[in-house]
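For reference, the structure discussed in these notes is given below.
A single protein chain has been omitted; all remaining protein chains appear in their positions.
Up next, subunit A:
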Amino acid sequence: MNTDSSHIFSDEEKDILQEIMNIAFGNATADLGEVIDIYVELSAPSIQILGIGDIPDYLTDRMKLHPETSIVAQNFWGDFKGYGILVLPNRTGRSLIAILDDGEPNDFEMKPIAGQEREVLMEVGNILIGACVGKVCELLNTFVTYTPPQVIHENSNEYSSFVDSFDPSQTAILMETVFRFKAIDINGLLLVITSQEAIEWLRKALYEFMEPYE
């Protein structure tokens, strides 16, 4: 992994971003509970600068948390640009139905299990990624557009083509947090990966964010 990353992002810049993420993810957690009754705990986020080519290995390493995992991935673009990735233990879709509480158990009973899980993973992924990215954007005074979320199962063709889509010549800022749903004992990983082309903008936005405090 690329350890000498100071030329891309200085320690000071990392500290500001860290602070922004603490606030943003904290706000996201609060709003998820207050507004849409999804109660999650997010760990203190961490930041790393990685070569995009290193991300597949990094993901594989982090996915060892669970024997089998599912991924929900979503691209976002605007001034701030990158991917949101949610890593969850496989077959958690059913348990997630409980936290969505749609009062439609019969509907779910009728559909094949694989379809239901996909449906729930997609919706929860879309909301969690949207909440965290949205709150970062709010602090940085910008907004982004999202692609529809994709559910990718590990050990599938989908996963290898997802991994192949990373351009190894690029560098990314990877923000990571472990989240846990309060109502059900499921935890997972949320990654927000900033594309290289957005790093310059991010640097400026960080300093603009700090201006009032200086």
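Keep this in mind: a residue touches a chain if its C-beta (ideal position, glycine included) is under 8 Å from a C-beta of that chain, and two chains touch if they have at least 3 such contacts; residues count from 1.
The working rule: contacts and distances are computed from a predicted model.
Not every chain of the complex appears here, and the one that does not is recorded in UniProt as "diguanylate cyclase", selected from "Thiamine ABC transporter substrate-binding protein", "Carbon-monoxide dehydrogenase small subunit", "diguanylate cyclase" or "histidine kinase". The chain not shown here is touched by just one of A:Leu17, A:Val40 or A:Val133, and that residue is A:Val133. Residue A:Leu100 is the one among A:Leu100, A:Val163 or A:Ile184 that touches the chain not shown. Interface residues of subunit A with the unshown chain, by the touch rule above, are 28, 31, 35-37, 100-103, 112-115, 118-119, 122-123, 126-127, 129-131, 133-135, 137-138, 141, 143, 145-146, 148-149.
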